[in-house]
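Every protein chain except one is present and positioned as in the full complex.
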Amino acid sequence: MVVGDIATGTDLLVIGAGPGGYVAAIRAAQNGIDTTLVEKDAYGGTCLNYGCIPSKALITGANLAHEAGHAEEMGIHADPVVDMSQLRDWKSGVVDQLTGGVEKLCKANGVNLVEGTARFKDENAVRIAHGGEGQGSETIEFEHCIIATGSRVIQIPGFDFGDEPVWSSRDALEADTVPERLVVVGGGYIGMELSTTFAKLGADVTVVEMLDDILPGYESDVARVVRKRAEDLGIDMHFGEGASGWREEDDGIMVTTETEDGEENEYRADKVLVAVGRSPVTDTMDIESAGLEADDRGFLSVDDRRRTDVEHIYAVGDVVEDTPMLAHVASKEGIVAAEHIAGEPVAFDSQAVPAAVFTDPEIGTVGMTEADAEEAGFSPAVGQMPFRASGRALTTNHADGFVRIVADEESGFVLGAQIVGPEASELIAELAFAIEMGATLEDVASTIHTHPTLAEAVMEAAENALGQAIHTLNR
Amino acid sequence: MVVGDIATGTDLLVIGAGPGGYVAAIRAAQNGIDTTLVEKDAYGGTCLNYGCIPSKALITGANLAHEAGHAEEMGIHADPVVDMSQLRDWKSGVVDQLTGGVEKLCKANGVNLVEGTARFKDENAVRIAHGGEGQGSETIEFEHCIIATGSRVIQIPGFDFGDEPVWSSRDALEADTVPERLVVVGGGYIGMELSTTFAKLGADVTVVEMLDDILPGYESDVARVVRKRAEDLGIDMHFGEGASGWREEDDGIMVTTETEDGEENEYRADKVLVAVGRSPVTDTMDIESAGLEADDRGFLSVDDRRRTDVEHIYAVGDVVEDTPMLAHVASKEGIVAAEHIAGEPVAFDSQAVPAAVFTDPEIGTVGMTEADAEEAGFSPAVGQMPFRASGRALTTNHADGFVRIVADEESGFVLGAQIVGPEASELIAELAFAIEMGATLEDVASTIHTHPTLAEAVMEAAENALGQAIHTLNR
Partner (left out) sequence: ADDDAGSGGRVFAPPSVRRLARELGVSLDSVDGSGPSGRVTEGDVRAAAEDDGDDDDPSGPRTVQSNGKSATAKRDEGASGASASAESADREQTLAAPATRALAKE
């Protein structure tokens, strides 16, 4: 690594080593491009360090402890005790293993790694400020650049993440004790995943959401399955209330909320987790010097090759306008940008982007809902299969939810799917693939699915859309 | 129902209400065919009553109890006690719910249900003997018939299922206590599923297998992952030994085995489970009267519409030669037969039949292995992704195993896949679908897969076959 202000050159400079950036860097290097990846904090970005991975690790622990403690029906009698600091250490071990892996994979593929913060000097150079004191800085000149600087958590007035009782998702994932009472501000997917986790770990959880349901953006019958289960777990949900502030009390804190008509409510807590969204990181690296401009929310607009308005500078991941802020989208965009720079005939032309929510039960969605399909001018054929009628679901003792498939009635082409239930995050893969392939309902329905599996419910939903389901009545 | 020897007529008679028969009957009725389904024992056949479903229910219970008891690493401290008779009752509840469902679904679709044992009178009629004493019998005349009489467990010399310490798989699934010591004769998939289950429930398990590995038919690196885990669970495996007999001892029983060279071994046990295979049930219904003949092992041969030599009599499921004895194969064959009778342009033309083994970890396979592909004249491109490198696998704390994908190098067409690891039974669905769709490696590799999921490993295996994996080194 270069120390001091020396200028070095690289074909491709990638800024940020999250799932957008490190994947782009590896793929570019695989294509023979001289690639430099600069990261100011930790390999793997938000996703591996403070997001997807640690949250899913905690969910595993919470699920296991909670399920084992609630399986008398199955003849299993246990009273699990969770040592939260041990669970956290195990989670950190998983994170370290993966981030170490990312670093090794970058090196093995020949990516040059640079630690530091990049700022644009001009259209073809960045200055890197190294972390430690007296580390100096260096200038890197590039032919191409990929901006993959990701996003940061949004703060709301009255809640300063610097205050000890106020948690960001990152703080929640670092907790080494379970708060007795937790107020969660925001019923989106991150809020609901963490609410469920802490409720299962023994916290008294209250969710405060401004809108009138959890999981905005999901259909109400999908959200309902998760909401019901959350209620059963004792999570107290309040809708139409915005959090306005908090204050210390003798015993813990008091979180105050306000409805639209100005009605105030108060909730006692030990911690308050604010999870109201994330915003792109494009304001700390002088993008103007490179001739770039972000929109008013901070996003960069790109073409179908992920090029910004400055043709040799690309952007991928959470900083990109229009595409959802998800790790797998970041990675796909990184691959498209890297391959385009390598001269491959690629485009970000995915027909549908799957998404998962790791609540209880899970949600997996892809493509169009029935309403979307109607809006797009299709005459939709819709099929549904409840997990209650699935042999596999019953044998796992998780039979809430359903698989729904949306297709074009005339052609049979699969347009979308909504799954809520066990392993929904995995089951959605087959349907995302079906949409990409231009598959029809008949293709899905006539493919043999292993018995007994949850994936059979995907097949039956397709059969149901054709009026031919075996294990559920056809409407 | 008709009592006394009265002759009634039906367009289609289906004999046996397992996953072959009941699915055929429902689909035929959906196609407007007057359909009668006769069953001598229980709706759902072997699969729902004594096979797939009860075994998977017990596996769920055993896994949960065992995992919760072995998660100190994750900070979960529990000492679960399993009340086996409660677990059995829960399992029976699941079975009842599903078999009740099958009966309801048959009725709702307009299938006539008859209880009794069918025997052929001639090519166009069966006589039904009703169960109870003095129930009389009836004759049913048919235009078409589907034989779906399934299979029964194979007995070996020296082990009589009538003796209390000798268990068939059905007995094992009915157990209301966990034997202290269990000898399992046969290391096939049923033997290994049950060995794992009882080991996790606390039994001292010894497996005796004639061949030199468990899970014959699976590749050795696939079987190895399961064998290693079985060893870790304390299962004692002995290869190259055939069970020759057993005798009562003061305390339990002694099972004797013999190697090829005549060397004898003895294993102390409380129960001995014999799981050496199943044979078709075609010898108890006078098939000769209908002009049919089974092969020397009892199987019926059929064409690609599942027609026997007698054109209007079809056979599906475990009685069929050539196709594997699996529930989903039975159902698919049932659908093909029913739709063919209804005049649809169908055939049993599946390109690949997936199969799953619910050991720890699970196995899911479909289509060709690398060796199969070579034998078939392809020049195979093979890609592999270890679950150790999957973020999702690490967060579930189940990271043994891998996804392997086999394709034709030149065209890229996916030909087969072998998965051993978490949720392998579900993950195989996407690859079975890929094979049916005639998809290429590139199709699988360029489809966005949700992060973090195990299904990403499927994508990465395809990328690896293309020399483009991100999270594992490309060979």
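A and B are the chain letters, set down in written order, and residue numbers restart from 1 in every chain.
What we mean here is this: a contact is a pair of C-beta atoms (placed from the backbone, for glycine too) under 8 Å apart; a residue touches a chain by one contact, two chains touch by 3 or more.
The model shown is predicted, which means the values in this text are computed figures rather than measured ones.
Asker: Out of A:36, A:359 or A:440, point to the residue that touches the absent chain in the complete complex.
Answerer: Going through A:36, A:359 or A:440 one by one, A:440 is the residue touching the chain not shown.
Asker: Among A:198, A:299, A:358 or A:413, choose the residue that contacts the chain missing from this document, as touch is defined above.
Answerer: The missing chain is touched by A:413.
Asker: Would you indicate which residue among A:308, A:365 or A:425 is in contact with the undisplayed chain?
Answerer: Residue touching the absent chain, from the options given: A:365.
Asker: Write down which of B:39, B:138 or B:443 is the residue touching the left-out chain.
Answerer: B:443
Asker: Please identify, in ascending order, the residues of chain B that touch the omitted chain?
Answerer: So the residues of chain B touching the unseen chain are 345-347, 349, 351, 412-413, 436-440, 442-443, 446-447.
Asker: Which positions on chain A touch the chain that was left off?
Answerer: Touch with the absent chain occurs at residues 217-219, 303-305, 322-324, 326, 345-353, 355, 365, 367-369, 372, 375-379, 408, 410-413, 416, 418, 435-440, 442-443, 446-447.
Just so we're on the same page, only the chains that are shown with their structure count from here on.
Asker: Measuring from the mean C-alpha position of chain A to the mean C-alpha position of chain B, what distance in angstrom results?
Answerer: So the centre of chain A lies 36 Å away from the centre of chain B.
Asker: Chain A touches which residues of chain B in the complex?
Answerer: Residues 19, 23, 26-27, 30, 47-48, 52-53, 56-57, 59-61, 64-65, 67-69, 71-90, 94, 97-98, 101, 105, 108, 326-329, 331-332, 350, 353-356, 364, 389, 391-392, 394-397, 423, 425-430, 432-434, 436-437, 439, 443-444, 446-456, 458, 467-468, 470-471, 473-474 of chain B touch chain A in their complex.
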